[in-house]
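What you see is the complex with one protein chain gone and the rest in place.
Up next, subunit A:
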Amino acid sequence: MLVLGCIALIAGCGCLGLWLAYRIRRRPIELRECSMALALLDTEIVWGATPLPEAFCILKERTDSPWQDFFAELQERLQQGESASTAWRETVITRNAQFCLKPEDWQVIGDVGKGLGRSDRTEQHKQIELVQRQLIIMKEQAEAWSSKQAKMWSYLGFLGGIAGVLILI
């Protein structure tokens, strides 16, 4: 019985550590996907003059989950007549639980919505480019940080479990 308890404790702590490590590894990937999606959006706006609902539909098809669901919700909201800035803000609020991003990432992503669709193509391009530049910096930082941190958490979980077992015994 005691042995089983010990194994459960170690496995539990280990899984928690692995999960945290997974989340840390996901963050730069999600940031990269976001910047890729913004590049697509930029192309649609500048070259295609595509209206936003249609542009989000294209983004939805070209991205993976969770960004796929994010753009699907945006498209739906815009089709119901919501303004782009409110739709973007609300979607960020409702969907952020599905992502592994940090609040500071959302702050940058939230900036996209502020002037979205309100000006001509050159202005839209400028705004999206600005956000993209920031996202790339954040992604690089996250990458450098994540490899170390992820490794640490995946070990720390199991080690924490073993430490717990030792203390309890």
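Definition applied: contacts are C-beta pairs under 8 Å (C-beta built on N, C-alpha and C of every residue); 3 or more make two chains touch, one makes a residue touch a chain; residues count from 1.
Please note the rule applied: contacts and distances are computed from a predicted model.
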Hidden chain of the complex, named as in its UniProt record, picked from "Cytochrome c-type biogenesis protein", "ABC transporter ATP-binding protein", "ATP synthase subunit a" or "Stage III sporulation protein AA": "Stage III sporulation protein AA"
Touch with the omitted chain, as defined above, among A:L116, A:V131 or A:L156: A:L116
Touching the absent chain when the full complex is considered, from A:A49, A:I93 or A:I136: A:A49
Absent chain, residues of subunit A that touch it: 45, 47-55, 78-79, 81-85, 87, 116-121, 123-124
